[in-house]
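First up is the structure itself, then whatever we jot down about it.
Shown here: the complex without one of its protein chains, the others still in place.
Right, chain A next:
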Amino acid sequence: MAGLGAGTAVLALADARFPGGGHVHSGGVEEAVAAGLITGVADLREFLFGRLHAAGRLQAVFAAAAAHAAAGDAGREYWTRLDAELDARTPSCAQRAASRAQGRGTLRAGRAAWSSGALARLAVATPRPHHPVVLGVLAAAAGADPRGAALVAGYLAVSGPSSAAVRLLGLDPLAVNAVVAGLAAELDGVAGDAAAAAALDPADLPAPSAPALDLLAEAHDRHHREKGRLFAS
């Protein structure tokens, strides 16, 4: 990743402009809006707080582990195991599909922008990698540490869904941006925890779960097929 420092890579990966396909996913926001669980900025704040501590925490953990492994030249066996361990922590089919769709988009965009041996090895082991794993490898390729990779993954777990809420409910973008900014301390904590776990064996990585997110993802998938939804997840 010649010419780009770690800081720039982290910014580019977290940028909504990054062409990884994240903009078509609402992270459960569309279903929660349809169910009347999010009607305004206050509900959104609480939804994102929960999402950060479940989906965000899981994604941060796997991004940090991937960044740690990429810096250490992990081989094919590691990437295959990491992939299976994230599958095991994602019981919802819809969430696995969303993660792999974004992973594939991020892999394609990442390969076009930067060259990385670890990225090539990851793509050989898992042609359709999970999103946080690709993020971690790309962040590491630029020299970012596991904590930086975890910050990107945790941030994307709330920033994309917040934009979806603006589109779905016509919320005030300034107020929604303030909500995301208000999660900074929580996000720091999540990224710090993830970085502390990054060197663990994949089997021992944390496995945070949130049943409401799983059920919203499955309900979204059903309604997407039955009557159409704006977002893919």
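We adopt the following convention: a residue touches a chain if its C-beta (ideal position, glycine included) is under 8 Å from a C-beta of that chain, and two chains touch if they have at least 3 such contacts; residues count from 1.
Convention: contacts and distances are computed from a predicted model.
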| item | value |
| --- | --- |
| Chain excluded from display, named as in UniProt, from "SDR family oxidoreductase", "Cell division topological specificity factor", "PadR family transcriptional regulator" or "Urease accessory protein UreD" | "Urease accessory protein UreD" |
| Chain not shown: contacting residue from A:Ala54, A:Ala113 or A:Ala175 | A:Ala54 |
| Contact residue for the chain not shown (choose from A:Gly7, A:Pro91, A:Pro127 or A:Pro173) | A:Pro91 |
| Positions on chain A where the hidden chain makes contact | 28, 32, 37-38, 43, 46-55, 84-85, 87-94, 96, 203, 206-216, 218-219, 221-222 |
